[in-house]
Structures are given as C-alpha cells and as structure tokens.
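Please read through the structure below; I'll follow up with questions.
Here the complex is missing one protein chain, while the rest keep their positions.
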Amino acid sequence: MKKVFVTMLILVFAVCVFAETNVAIVFATGGLGDKSFNDAAMEGMKMAKKQYAIEYDFAEPSAITEYETYLAQFANSEKYDLIISIGFDQADALTKISERFPKQNFAIIDMVVMNPNVASYVFKEQERGFMVGYASALMTVKTDDVRINEDKIVGVIGGMKIPLIDANIAGFMTGVNYADNGVKAIHSYVGHWADPAKGKELTLSMYEQGADIVWGAAGRSGLGVINASKEKNFYSIGADSDQGYLAPENVLTNGMKRVDNTVCIAIKDVIDGKFEGKIYSLGIKEDALGYSVNILPEDVISELEIVKKKIIAGEIEIPATIEEVK
Amino acid sequence: MNNLFGLYNPEEGEIFLRGKPCKIDNPSKAIKLGLGMIHQHFMLIDRLTTTENIIVGEEPLKNGLIDMRKAREQVKQISNKYHLTVKTDERIENISVGEQQRVEILKVLYRKAEILIFDEPTAVLTPQEVNNLFTTLRELKAGGKTIIFITHKLEETMKISDRVTVLRKGKVIGTVNTYDTNPKKLARMMVGREVLLNVNKEKGNVGDNVLEVKNLSLAGKHKNLLLKNIDITIRKGEIVGIAGVSGNGQLELEECIAGLRKVTSGKIILDDVDITHASTGIRRKRGLSHIPSDRLKRGLVPSYDLAKNIILGSQNSFTKNGFLQKNDINEYCKKVVEKFDVRCQSLNDTVDNLSGGNQQKLVIGRELSTDPKFILAAQPTRGVDVGAIEFIHKNILEMRKQNKAILLISAELEELLSLADKILVIYEGEIVSKKNNYTKEELGLLMAGKKVSAEEKLETGNSIQND
Partner (left out) sequence: MIKILKKYEDAIYSLAAILLAFLVGAVLIQLSGFSVIKAYTALFDGAFGSVFNLTQTFMNTIPLIFTGLAVAIGFKSGLFNIGGEGQMYLGAFATAITAIYLGFLPGYILIPLALIMGGFAGSAWGFLPGYLKAKTGAHEVVTTIMMNYIGILATSYLLLKYFKEEGPIPQTVLIPESARLPELIEYSRLTWAIFIAVFVIIIIDIFFKHTKLGYEIQTVGENRSAAEYAGINSNKMMVFSMMISGFVAGLAGSTIVMGVLHRFITNFSPGYGFTGIAVAVLGKNKPWGVFFAAILFGALQTGGITMQLFAKIPMDLMVVIQGLVILFVAAPILIKKLLRK
C-alpha cells in the first residue's frame, strides 16, 4: 500500500511539473481498422488528447508473442504515465510485464490482471443487457410494423455459455420482465465466437418460434444474427459497437460497449492522481455501456432514458446470473 | 567455340573477323557480325512450326503484326537455294532429327550468317542423314559460306574439311591441310601419342548364360509396341552389340534391362534369377552395372563432387551405422580416378566442371569397378574424343577378358564391329537380324529397315580403320 502511495506521489509530482501526460496503448492483434475494440480504443485516445492534452504512442502487434515485447519496450522507456492493454488475450503478457516493472502503471480493458500496478476495467454486462431487453419488449408489441409479428417473443443468442455472456442474457431477461407486458425472452448459445453460419441458423430457428427481435451477443457469430434478420426482414440487435451499417433497416439498436469512454476514464484517473491497481466495474453510470439510437422510435427512446436514470440512481437491481432472474 | 559465339567471354586474347579485331560479348552481336551457330543440342521450340522457329527474334512485320506469308516466302527462298527441304508449317515435335537440323541451319542462314559453326552435327544423325548433311555443307561452301565444323570423328574430318585445327585441353596443337594428313596423324595430334585405331580383339572365354532377355515387349502410351518380342542371350566373356538408328527402341531396351521401366511382357533373367520386376537397387546387388546412354541425366549428379558421384549406386557398401565412411570413400575414389584416368584437380571438384570425356570415364570407372557380372553399356563413347574412346574400348575388352557378360548398345558402327562378338540389329523395336559378322554397309541398310538377303550382300567397303 505504501508502494502505491509513493508511486502516486511521484505521479502527481510528475503531472504537476511537466503538465503533460504520456500514455501508450498496445492494441489487440487485429490492429487498427477492425471496426471494433481497437478502433474504439483509438477514438478514446484521440478524445483524451483533446480533453486532457495528453501525448500518446501506440503499437499494433501482429502476433500474440509480440505483446510482451511491446509492453516491455514501452515500460522500459520509463516515459509513460500509463500503458493500456486492449483485448483479453494480453492478460498473460501483462501479468508478466507488470511484475517486471512494478513502478509502471498499466491498465487493461475487458479483462482482469491482479497486480497492484494494473487497473482492470471490466463491465457490468447485465446493464446493457437490461437496456436492449427492455427496448425489445417495448418494440415487439408494435404489431403495425411489418417486421413485428403477433407473437410476444424476443430472443438473445450468446456466443458461449460463460459468466460474461450469461450476465448479458440475465440482464436482457430482466429488462424484458421489467416492461411487464407479457413478452417472453428465449435464449441459446452458438458455442463459438466466430461461427456466423451457426449464429444465423439459431436465429432463424428462433424466428420460426415466433421471435421477431433477436440480440446477438456472440462476437463474430453475431454477424449471422444480423444476416438472418436482413434475409427474413425482422429486427436484430448488434453488440459492442454500432453495427447498424450491416443492415440499416433491421438493426434496431446495439448493446454498446464504450471502449472509447473506458479508455478516457482510465486516462482521467491517472491525470487526477486516482490511479489504483484494482478492478473497476463500469456500467451505464460511467457511460461505459449503453445503447445506440439507430432506428429506435422516439417513444421507446424516451422510455429507455427513464430507466437509464433509474439504473444510475441504483433503483433497479439487475442480477448477473440467469438463475437469479425471477 | 562458345567463346566465339559470345556465349562465354574470353579472359584474354582477341578475335579477328575479316582482318579486323572485334569484341563479341553476346550472341546477338555474333549474329550481327555474320556468325551463326548450329548447336549439338538443337535450340528449337517444339510447339512452334518450322517457319516460326526460323524467324523467331527477327520476324518480318506488317502493321506491327508478324507477316507470316512473307516469312514463309523468305524461308522457302533460302531453302530452295541450298536444297534444304523442310515442311514450312509443320511443328518441330513432328519432324525428324535430320529435318530439325536443317531448320537450325535455315535459322542461321535467315539471319544472313556468313560463317557457320557446327558443333558435333552428326552425333544425332543416321549414316544416310550424315551424307545429306555433307551434301548441304558442300553446297553452302560453294555458295561462299565459311564453315567451322567441330567434331571428334576423324572420318568426318577427312571427308568434309579443307583444313583441320586440332585442339587438345583447350590448346591449339596445330593446323594442317586435310590432303596433307591422315586419320592416324590426326589421332596422334589429338591424343599426343600413337593411338591404336584398331582394337585387338582377343577371343574371350565364352561360358554360361549370364543375362537372358526372353520375349520382352513394351507398350507405349498409345498401346503401340515400343519393343516387340525381344530375345537376347549374353554369356560369360561375351560382348553382344545392339545396332540401330537412334530412336528405334535402344533407349527403351536399356531402361527395361536396367529396371528403370516396367516391361509389359516377357522376362529378364540375370544369373538364373528372374529380375523382371526387381528394382534398380536389387539388380545392382545382383551384379548389374549400367553405363547409361544419357550420362548427364542418368549417370551423374552434376552438382555433386567426384567422390559423391563415384559412390552413386554403391553407397550401401560405404555405409557403417548409417554414416558414410569418408576415408574409405576417398581411398576408393582415388583408385577409380587413377585407374580410369579421370582428369580433375581434386575429388571435391563438382562433376559439371569436367569435360565430357572425363565425365564419361568417371561413369565407366564407377560401373566397372564394382565387380559386376553383367555390364549394360549404352552409347559408352558418345560425345567423347578419340583418346577417351580408345581408353574406353580397352577397358570394355578388359572386362570381357575377366569373363563379364556385356551388352553394348551403340550408334557407332565401328565400335560395334570392332568390339562385339555378336551384333543384333534393332529396327522399330524389333530385332531384325542377328549375326556374328557384318559389313558396315550391311549394317547400315539393316538399320534403315531394309532386309538384306545373302545374295544382295554388298561388297565390303573400306572402313577407315583399314587405311
């Protein structure tokens, strides 16, 4: 604890003297242009530069084995106030490097590394699930829309049965129940992060069962969900980033994971001297999760804004496991 | 000669052309200066027609396109002038070797060559085709062309040339007028000592059968028979010769006996063991040695050094626990190189640096040093100089003395006549004649597919050995 305190003191001192914060970021192997995590994180860096006048350097490793090299090079230069790792597969490398450079501050997004000099930023996944679940329940009763059928059924497809995905699903179901209008939520899993064909197949089978809005929380497999909705003309919901461009007429909204905002939050903590090597759980309140407007009708949006405020105020309890959903 | 044609660049010295020194550093310059080369291995494109081959690189153009009519006319004009008949629109792959050579000659004439260099032009021709070629050469000469004719065959030199320059080991030994010299003198110049052009054939001790080929047939790609019911028996201490114009099944026969080709029917028996379906390795183990007709393709690995080439085929006997025994190999190779007079700087030289004669001596040395029971010698003197020929002949006869059975496949009639105890003539895949004594003319006719009966037997001609 003392160590952390001293580090913080030095940091505060450094910030005061140079009045400039240097941040380095190591992207995931997809590199820039992935229209996903890396691009969003880069947006965050640009935002931080604008808002807090930081300077940044970035690295685009081409292989998993290069993470350590880049992290070590950045840390070794002793130039940076914070080094950010993007993507969960950097955990191994960051664990080792953060041990090796105990005085260097690191942050990792969407993954946990339990070292005193690493701030881990994870998300209250159930909160975004709640938002899109609630939106779905409100939409599926609007039967005058050609994309909506008579059945009051909505669905969610998870990539794999893991706690993170189940939290999303639990949130979704809670959101549907919260609307309290007799809508039923069904769910299933692809079992793979990158199998759009299977994702599509599952979506179509949900559609057969009467679901007219399906959320794909399944990585690349989620592309199959959007494809299916485009083909049969019903609604789908995207995940993580705005996927509306894939099917502008069918992507209702997106369960957004605001990596850009998260990056900004991590940087701001360092600037404010509040860096701490612990797990941060971010959600709607921090604007780290949310929904996108896309083709949502006005009335639904205003309803969503109301529940959003309630979530921020802590008035709604959202369970993180399916078992806890009533 | 490749120097002259600009394929290699000389280290020093000059080339004078029409009294003027000139630098020829690439073939196109040589062509510009009026030089033309007819290579031993034709430089033709099989899929193109004769006309296309002749004009390639110097196409007559009309509106940017090749003017084929003009090209054909030009080719016809030249071919009429020198009586070089070729079918102008036939593809190279469909014409005979002799005609291909005429195309090569037309190619250089088309490029307005004044000096024509022929590199071993007769190596691929039948005796009849050789005569035709010589007629052409005389006509070219009459037409004012200069001809440089490279050969190692004394007979041809005497027949066609006006002057002879003898080269040995890259040095000029001398230049003589042809009418001032004779084969014996020339041979002495070439080898540097007296050469026995006549081999002394002692009768060997003919014994039991060693190799029997029984009713062997081989079908080609289109079910045509490349070899038809061939029967050959070779006994201990006997040399059996196979005569024939190249391309009549000699190569197929060689490969069948060596185990490089699967026979369609028939049997091959070596030393009472059926080896018809045995691999090349097993045949070697059983005592077969093979001097292949294509030494660069089959007999040698050009990028390997001498030692590695000498153990080729007998690598097993130099292996202990999987490792090659370097000392044993070197010792053995030294012996072979010495005994067979392979001239090299060291055993670590790569074989592609050796002259053709030395390469062949290396192959022969290797094959004769393994104490074989049967030696399959295919074209053993192809493309080597007289000195090497003499040496090779001596060694083949030595093998006969040691009671080896030898099958000699050769395109050289003199070689067959002077070495073989028995000669079989092969024509279109069939043995058409089997006798102990022939005259050269007889053989020539038989090889050309003419049946010779006893009455028709021609008078014995003077072969050059008897000069």
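All chains are identified by letter, namely A and B, in their written order; residue positions are counted from 1 within each chain.
Please note the rule applied: a contact is a pair of C-beta atoms (placed from the backbone, for glycine too) under 8 Å apart; a residue touches a chain by one contact, two chains touch by 3 or more.
In this text the structure is predicted, and so the values were computed from the model without any measurement.
Among B:280, B:330, B:355 or B:369, the one in contact with the hidden chain is B:280. Of the listed residues A:47, A:141 or A:164, the one in contact with the hidden chain in the full complex is A:164.
Contact with the undisplayed chain is limited, among B:92, B:115, B:240 or B:300, to B:300. The missing chain, though absent from the display, is touched by one residue of A:92, A:276 or A:324; that residue is A:92.
Considering the full assembly, A:100 is the residue among A:50, A:100, A:274 or A:309 that touches the omitted chain.
With the whole complex as reference, residues 29, 57, 59-60, 62-66, 68-70, 72-74, 76-77, 88-89, 91-92, 96-97, 100, 160, 162, 164, 191-193 of chain A touch the missing chain. Not every partner is drawn; the one left out touches chain B at residues 258, 260, 279-285, 290, 292, 297-304, 308, 312-313, 315-316, 318-319, 322-324, 326.
By our rule, only the chains that are shown with their structure count from here on.
Inter-chain centre distance (chain A to chain B, centres taken as mean C-alpha positions): 79 Å.
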